[in-house]
Every structure is written in structure tokens, then in C-alpha cells.
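Take this structure, written in C-alpha cells, and hold onto it; I'll ask about it next.
Every protein chain of the complex appears in place save one, which is left out.
As written, the chain order gives the labels A, B and C, with residue 1 at the start of each chain.
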Amino acid sequence: MTVTILLFAVYRELANTASLDLELPAEATVRDAMDRLRSLPGLGCLPAEPTVAVNREYSSLERDLRPGDEIALIPAVAGG
Amino acid sequence: MTVTILLFAVYRELANTASLDLELPAEATVRDAMDRLRSLPGLGCLPAEPTVAVNREYSSLERDLRPGDEIALIPAVAGG
Amino acid sequence: MAPEAGGARVIGRLSDDPIRVEELLRAGSSADGAVTVFVGRVRDHNHGRPVIRLHYEAYGEMAERELAAILDETAGRWTLSHLEAVHRTGTLELGELSVAIVVAAPHRATAYEASRHVIEEIKRRLPIWKREEYADGETEWVGPAPSEA
Partner (left out) sequence: MAPEAGGARVIGRLSDDPIRVEELLRAGSSADGAVTVFVGRVRDHNHGRPVIRLHYEAYGEMAERELAAILDETAGRWTLSHLEAVHRTGTLELGELSVAIVVAAPHRATAYEASRHVIEEIKRRLPIWKREEYADGETEWVGPAPSEA
């Protein structure tokens, strides 16, 4: 399935993009998406437990993803 | 000695005056002044422990008065 | 009144004229991240009775002295840069402002706490009385509550 990742602030600058699409196996969780993101250029620094929102709502990392979900990384407090 | 009494709000209305002079014996306290006030027209209702200020500062009723002191009755919360 | 208590600019006054909050809001400097404004307004009811008008009577000299003392105490207790309080006297119509308190401070916790402290002390200590006029023609005097010290 395909999900959309939104990047803001320091993550947007590190990845040099505000959004990207990610191809994931069925039954992937938010945590699986984060693990994949860490392999992308500039995002190796992603913390083990990033704060995320799915479809504009704060979400746990264990949430099961569905095709078309919009996953936003919410960098907290201070970074960069 | 002579002291000045200031009356505000409901006390002013009851006594029908905003101020009056009181002649008191030497060594009189604020409480003595209050006892005298109670005998005046309209002020018989003065409570046993009224809130007062002497020379523009909140004061205890046991304070010794000096000639020329300005004693204000501070009616509290609700009355009239 | 100490105009520079604890490094803060401190202004307290009674006013027979309407309170203009727009002017008060320019308080402080760009060192202040937070500004709180509290305004009290004449309500159209009190304890369920319709109010049509208020009149404030003050023991002016003492009220100004107490207000200055409240502001100085507050400026000594919290780190703030501007503290201003105005209390109306005279006749006020419904919706008019009876009191305004402006605090400018580096941090928001300070701005809230100092503002709240000032209004509570004003209500408790300022020798100012309001005569409420009710729709039924009756009136009632309401004063400070110093016994709640």
C-alpha cells in the first residue's frame, strides 16, 4: 500500500522535501513506516519514538496503517 | 482630643453626612470612638467589629488615637 | 507609588473617565514574551437581579495608597516589566469597564499569576464601594472584603 509522509520544520529541511510517498507491505504499522524513513537521505537521525499524527490526529506508533493514510512527523520542542 | 470620622457608602447615607468630628478623652482607642459613634443618629446599627482605617491605613480597633487622627469606616461586602 | 518597583514600571490610578484598553495594551517592551489584560465589566445582573447601572464611590486618598501598595508588593514578588491597574469611579453604564489590569512579563506564568493576584487584592483591600441600581428601583451597596485577609 502507499501512504503519504508529511515533513515539517527541521525534518523538512533535513530531508529537503515537505512530503513523500512510501510503499509499504499490507499490515504495516506507523513504526514500520518510521523504520523505512530512517533509511532515506537526511532522516537517519529520526528518534526511536518520534511524535506522529495519522490523518491529522496524534497517533501511537503501533497503529495499523491503511492505504492513503497521511502520516505527519511532529518534531517536538527543539531540534536542528 | 478631636478626631475626624469619615463615612462612606451605606454609613454615609445612614448618618446623612460624609464626615464628622468627635471629641474623645485622651487615651481613647478606635473602639472607644466606635462606641461613641453608635449613639449618633443613624449609626446605632454599627457592627461590634467594624472594619476601620486610621490615617488611610487599615487598623485594629485597639489602636490608641491621637489628636487629629482620621478614622474611616470601611463598610464591607454588602449593606443597606 | 514607586514607579520602578523591582525593576518594573508600575502605574496605579483611579479614573473618573472611561478606561481605554487599547492604550494599555502597548505596555512593556520586546523583552516581554507575555502580556495579560484583565478587565472587569458592569454586568447586567448580580445574584439573579437585573442591574441597570452602577455608581462607584471611593475613599480616594486611601484607595490610591492601597493600590500603589498592592502593585509594589506584586512587582516585588514576580519578575515583570510593566504593571498597570486602573479602577473607575463615578457612574458606569452596563458593559463599561470598572477595572483593568495589564501585566507584561518575560514569561506567561508570571503574567497570569501577577494579574490574578492584583485583582484579588483590589477586590479585598481597595476602599471603593459600588451602589448597584436594580431594574426594580432598589439599590444596594457592595464594598471590599478585608476580613477575608
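Going forward, contacts are C-beta pairs under 8 Å (C-beta built on N, C-alpha and C of every residue); 3 or more make two chains touch, one makes a residue touch a chain.
Since this is a predicted model, take the numbers as computed values, not measurements.
Participant: If the full complex is used, which shown chains touch the chain that is missing here?
Facilitator: Looking at the complete complex, the unshown chain comes into contact with A, C.
Participant: Looking at C:S15, C:T36, C:T79 or C:T139, which makes contact with the chain not pictured?
Facilitator: Checking the options C:S15, C:T36, C:T79 or C:T139, the one contacting the hidden chain is C:T36.
Participant: One chain is left out of this view; which of C:A63, C:A85 or C:A111 touches it in the full complex?
Facilitator: From the options C:A63, C:A85 or C:A111, the contact with the absent chain belongs to C:A111.
Participant: Name, in rising order, the residues on chain A that touch the hidden chain in the full complex.
Facilitator: 6, 8-10, 12-13, 51, 53, 56-58, 72, 74-80
Participant: Can you list where chain C touches the absent chain?
Facilitator: Contacting residues on chain C, toward the hidden partner: 21-22, 25, 28-45, 94-95, 106, 108, 111-112, 115-116, 119.
Criterion: only the chains that are shown with their structure count from here on.
Participant: Compute the distance, rounded to whole Å, between the mean C-alpha positions of chain A and chain B.
Facilitator: 74
Participant: Which positions in chain A touch two or more other chains at once?
Facilitator: none
Participant: Note the residues in chain C that touch 2 or more other chains, in rising order.
Facilitator: There are none in chain C.
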